[in-house]
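Quick one: the structure is below, questions incoming.
As you look at this complex, bear in mind that one protein chain is not there, while each of the others sits in place.
Should a chain be cited, it is by its letter among A, B and C, assigned in written order, with residues numbered from 1 in that chain.
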Amino acid sequence: MILVDDRTRVVVQGITGNEATFHTLRCIEYGTEVVAGVTPGKGGSLWEERTPVFESVEEAKRETGATASIIFVPAQFASDAIIEAVDAGIPLVVCITEFIPTMDAITWHRYLQGTDVTVIGPNCPGIISPPARCKVGIMPAAIHMPGNIGVVSRSGTLTYEVVAQLTSEGIGQSTCVGIGGDPLPGTDFARILRRFEADDDTHAVILVGEIGGSMEQEAAAYIETMSKPVIAFVAGASAPAGRRMGHAGAIIEGQSGRAREKMAALESAGAVVVENPAEIGATANRVLSSREVC
Amino acid sequence: MILVDDRTRVVVQGITGNEATFHTLRCIEYGTEVVAGVTPGKGGSLWEERTPVFESVEEAKRETGATASIIFVPAQFASDAIIEAVDAGIPLVVCITEFIPTMDAITWHRYLQGTDVTVIGPNCPGIISPPARCKVGIMPAAIHMPGNIGVVSRSGTLTYEVVAQLTSEGIGQSTCVGIGGDPLPGTDFARILRRFEADDDTHAVILVGEIGGSMEQEAAAYIETMSKPVIAFVAGASAPAGRRMGHAGAIIEGQSGRAREKMAALESAGAVVVENPAEIGATANRVLSSREVC
Amino acid sequence: MKLHEYQAKQVLSQYGIPVPEGHIAANQQEALEAARIRGGKSILKAQILSGGRGKAGGIIATDCPEEAGHAAARLLGNSLVTGQSGPQGLPVNLVLIEEQVIPDRELYLGLLVEPSRKRIVFMASARGGMDIEELAGTHPDEIVSVAVDPLTGLLPYQARVLARALGLSGQLAVQSARIMRALYRLFVEKDCSLIEINPMVVTEDRGLIALDAKVSIDDNALYRQPEIAALADISQEDPLEQRAAQAGFSYVKLDGSIGCLVNGAGLAMATMDLVTLLGGRPANFLDVGGAADELRIRQAIELLLDDRDVKVAWINIFGGILRCDVVAKALLRVLEDRHPAIPIVVRLQGTNDAKARDMLNSGPMTVMLETELGRAGRLAVAASGMTGKKRGAAS
Partner (left out) sequence: MKLHEYQAKQVLSQYGIPVPEGHIAANQQEALEAARIRGGKSILKAQILSGGRGKAGGIIATDCPEEAGHAAARLLGNSLVTGQSGPQGLPVNLVLIEEQVIPDRELYLGLLVEPSRKRIVFMASARGGMDIEELAGTHPDEIVSVAVDPLTGLLPYQARVLARALGLSGQLAVQSARIMRALYRLFVEKDCSLIEINPMVVTEDRGLIALDAKVSIDDNALYRQPEIAALADISQEDPLEQRAAQAGFSYVKLDGSIGCLVNGAGLAMATMDLVTLLGGRPANFLDVGGAADELRIRQAIELLLDDRDVKVAWINIFGGILRCDVVAKALLRVLEDRHPAIPIVVRLQGTNDAKARDMLNSGPMTVMLETELGRAGRLAVAASGMTGKKRGAAS
């Protein structure tokens, strides 16, 4: 598995909010070790009568040894929350928050330059590792099954769809990572693929891309060097140019943003590209059986 | 020798200015390979009928393979010149320019964070390596002599004084580095000491500090771990507190800025501290003879 | 959010960037008066939020104020169809009447956020006046791009690189550096996602002038740009898209007949893709979003039903946070209220899906339930073929 494991200790930034409370409880139910929360002004209290709340991430880390953070604060405070986590020395930051202004993202991306911190998201479902029973995210846990397939995706519910197809085919997952639908996500396909390639628990990877940007092409350049099979789907083949399709990053501007170009790049890099989103699970089953991966 | 050697290829930023022309000619006379100059608006011309002038450092590096830059542009353009050199991929930047605003220095220091670029200066005499006959600076070459002693200093003429004393004692130098008198110099004693410690051509180091800041204390922490002898002088023992002594960085603010504290830190770290500036050469001779270094 | 040309030029002007003198007019009389300020010749530019106005007749050079008044009368109140506006075109409610500027040369200057570099990038070319995509195709070497570090802003040496790309030297290079610094500041301070000055013209007597300007603002930042947000012109949006925007949905009207209601942008695109792959045509992209509740689902279903192009509705929900039974409840409520005539394909998966299916199984016959994505897609496409004919015959 990658990024998280059974030693991951999570601090929840903005834990006292409604959405944060709901999802944090789901994470704990699944097995995630949530060791701390942070809500300025509520330091010293206990969240849900179980988890200590701190004034700052630095304090939370010092007192509880948190190793990962999940951010639920509103968009206008989210960039500050990311940098606060980085400054506190948290190596993995999962930012669920949607609608972060691009100018803010430019700033924290620059801030991350030269650090070893991984930011997953913003505008993402997070990370789940079924073998570790560790979930740092908002995905429905029930559809997942422990196994050896890595999943990396720019979407939320489309990832759930793919995972459900995999599970129904009997294909379990090592780790599923939703990197988010923003134009400047904290991490990208290539970096996650690199981790899957190096991970002994992962035998093959499903990549779920979409229109906009050129991240799939950059991933393709890395896929060429990978030893593990990659099965890819790119959403938005039927989307018109110049219109934003829900995700801030999903907009075709120029050639490279089109699904066709992305699929071609992935295919020529050696990935198995699936055109029909209903057949991702079945294709995975066929490919993996033939390569004796599972 | 450190930082420069006989393969160093120098680009001069602001080469067509009077001061730059004077000093560049002296560098060339000494043996330095000056391969290019940069002066915006004068690209395409030949400086002194010998050296090509380019519009940008990037172009100069691409065309001539420059490996070091020396900056002579006025203070208000110097920070841009430093960053331009960094962006062009020049690994060693020597900034002679004086009077750079501190706010600009904060910016380019942040810019250097996470890069491998070494900035010597600003407000410094530069670097000279007598064994390599390479001078990237403005010091009078004649007082130097090839040898095995490294010199690192915050001053200009005081360094010349020290070098002249060494030479008159028959002690040659491997490399002399003037890191400059500004409060936020591009590099510091500790980093230069680390290079001298790793350099086979250097057998001992003379450190010339002064009042202000805490760079000598930080150097002391490293000197404790060094295998090579260090002889140190700290200028400004007789300076009053709160007054700026010529160098922007030479002002006693708080305990750590005082010469006495610096000398004590260096001494307890194992450096030989000289109190009398007229006896630095003689002390070096005595110390080095007794330790059989030279 | 896109700004009209006249709004973009006002913002540029606030930042000290030279633009042609001009006035805005909403009717013939105002146009006449504005053109009289100019005196003789002027240029009329239809203010619609779309490119390709020139070829579509939306930019008119006139020789005298009266001619300008008549031209304005022809444009105002009508829709202008351009290559980028869609078949209905966009309503012209305002025209910009500007002085005629005689350019020596036409340059291109653009700023955008480049995802791979994660920076604001300046694009400059000495070949202005043509579309940048086209230029990138025909003369890629003549576009110079410079990424700006947010720590430093545009550096003097970078401004020099760009000036050289624009073929400017001397005073014009100095002026271009000033303009570029101002543009960068504008981009950051106003949370832009795009600024395009095409053409930036060189004039003999007045140096550089921004002859045309496109400015787009990051929608996510509008909360902190109240002055910009107030410039929004909803007349330029499709009525269904307006309604969706007010309800908080991501919605894009398309030209097919299968209305799709989905949660999540990726799944919504995949749903459209599947429909298309199976030979159908989606009527829209619609992502109800993660925070949808019963009310929002109802509003979304009604939006589909109110679209006269929709012949089949396909509800495709993967329940995570959003529970399937909430969707079922919303749907049952709408069915009860409106008794829609079109077939509705429902595919619910995830949280509480069994419960939801039970609820719908005891509901009206117009709902076709299917849990597997591919089969649900085939149902929707098949139904669109049938009903398309049936309804077409009936109308």
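The rule we apply is simple: a residue touches a chain if its C-beta (ideal position, glycine included) is under 8 Å from a C-beta of that chain, and two chains touch if they have at least 3 such contacts.
Values in this document were obtained by computation on a predicted structure and should not be read as measured data.
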Absent-chain contact - pick from A:I83, A:A132, A:M145 or A:L288: A:I83
Hidden partner chain, touching residue among B:S129, B:T159 or B:N285: B:T159
Chain not shown, touching residues in subunit B: 22-23, 75-76, 98-103, 105-107, 109-110, 125, 138-140, 142-143, 153-161, 164-165, 181, 183-184, 208, 210-215, 218, 233, 235-240, 242-250, 254, 259, 275-279
Touch list for subunit C against the chain that is not drawn: 150-151
Hidden partner interface residues of subunit A, rising order: 40-41, 55-57, 77, 80-81, 83-84, 87, 107, 110-111
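As a convention for this text, only the chains that are shown with their structure count from here on.
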Where subunit A and subunit C overlap in contact partners, by chain label: B
Geometric centre distance via CA averages, subunit C-subunit A, whole Å: 28
Averaged-CA centre spacing for the pair subunit C and subunit B, given as whole angstrom: 56
Approximate Å spacing (C-alpha centroids) for the pair subunit A, subunit B: 47
Touching two or more other chains - residues of subunit C: 149, 151
Interface hub residues of subunit A, defined as touching at least two other chains: none
